[in-house]
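Can you read through this structure? Questions will come right after.
All protein chains but one are shown in place.
Entry: chain A
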Amino acid sequence: MSILRRLTPLGFPALIVVLLPMAWVLDDYATKTLTSILVLGLLAASVALLTGVAGLPTLGQTAPYLVGAYTAATLVRHDVSIGVVQLLAAAAAGALFSLVTAPLVVYARGVVVLMITLALGELTMTVAGRWKSVTHGTDGLLAFAAPAPLPGLVTLDTDRATYLYVLTVVAVLVGVMLLVLRSPAGALLRAARDGEARMRASGHPVAGYLTVAYVAAGGLAGAAGSLLVTVERYVSPGAGGFDISALVLLAVVIGGATSLVGALLGAGLVVATRDWIASRDWFGGSMAGHAPLVLGGLFILCVYLLPRGLLGKRTAHE
C-alpha cells in the first residue's frame, strides 16, 4: 500500500478527474448509483474525520445527516430553490446539532463514544418518525422541485446535471477538508488522537479541538443530507437508520479510517457491492438478495487482508 499512500496528495484530484467524464459515459442507472455513492461518500468522509483523524469512533453521523436532509427538504417545500442555499442551511443545521450534542461526545472515548453516537443517531431517527408536524413522520417529506445550484443556473432536471452538481459539492468540501487537515489543525487533531495526556501536559485544550472537529463533521454530514434530498427528492427517517450508520462505518474501515479519500472509495465499494453484485444475477443469481451476507464477507476479507484499509496510514506501532 505504500505506493498508494505516496500518491495520496494527488489521489483526490485524480479521482475527481476520473469521475467527471462519467457523466457522459455511464447510463442513467449507473449515473444515479454513482451519485448516491458520492452522497454516502461525503457522509463517510465526515465519519472518517471523526473516527480516523480525531479518534472519536462514531455510529451517529446519520443524526446531522438527517437534520441536514430535513432542513433542505423543508426549504424546498418553502420554494427555496437555490441548491447552494439549501446546502449551506443544511450544513449549518448539521453543525448546530453537533454543537449542541458535542458535550455528550467529546469527553467520552472509544466504545463509549460509539454507544453515545449510536444513541444520538437512533434518537434523531425516532424524532424524525414522531414529529409529524415538521417531518410528516414515517411518510417522509417529498421535496420534488429540482434546485438550481446557483441563481441563474439551470435546474437539475437530469440525472447527469444532478451528478455533476453533487460531484462538484463533494469535490469542494472534501478538498477543503483535506487542505485543513494538512494545516496545523490536522497535526493538532492527530496529536490529540495519539496522546491526549501529552496534549494536556503541553497545555492544549483537547476537548475544544475535538468540539471543532465534531462540529465540522456535523456540517459535512448536514451537507450530505442536503445532497440526499437533491438526489432523491425525498427524505424519510429510514435514510438515517442504523443500517446506513453501519454501512458508512464499514465504508470507512474498508477505505482506511485515517483517509477521507479512502472513505469515498470505501463508500463506492460498499454501495457497489450492495446495489450491483448482490442485486444482479451475477454468479448465476445465487447472490441476489444476499447483500448483507456479501458485505459481511467483504468486511471480513478487508479486516484480514487490509487491516489499515485501502488508504489508511501505517501507525507507528506496527
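Keep in mind that, in the parts below, a contact is a pair of C-beta atoms (placed from the backbone, for glycine too) under 8 Å apart; a residue touches a chain by one contact, two chains touch by 3 or more; residues count from 1.
One rule holds in what follows: contacts and distances are computed from a predicted model.
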| item | value |
| --- | --- |
| Listed names "Monovalent cation/H+ antiporter subunit F", "Phosphoribosylformylglycinamidine synthase subunit PurQ", "ABC transporter ATP-binding protein" or "Pyruvate dehydrogenase E1 component alpha subunit", matching UniProt entry of the absent chain | "ABC transporter ATP-binding protein" |
| Candidates A:P21, A:G152 or A:G203 - the one touching the absent chain | A:G203 |
| Among A:P9, A:P103, A:P151 or A:G195, the residue in touch with the chain that has been omitted | A:G195 |
| Chain A residues that touch the omitted chain in the full complex | 183-184, 187-188, 190-191, 193-195, 197-206, 313, 315-317 |
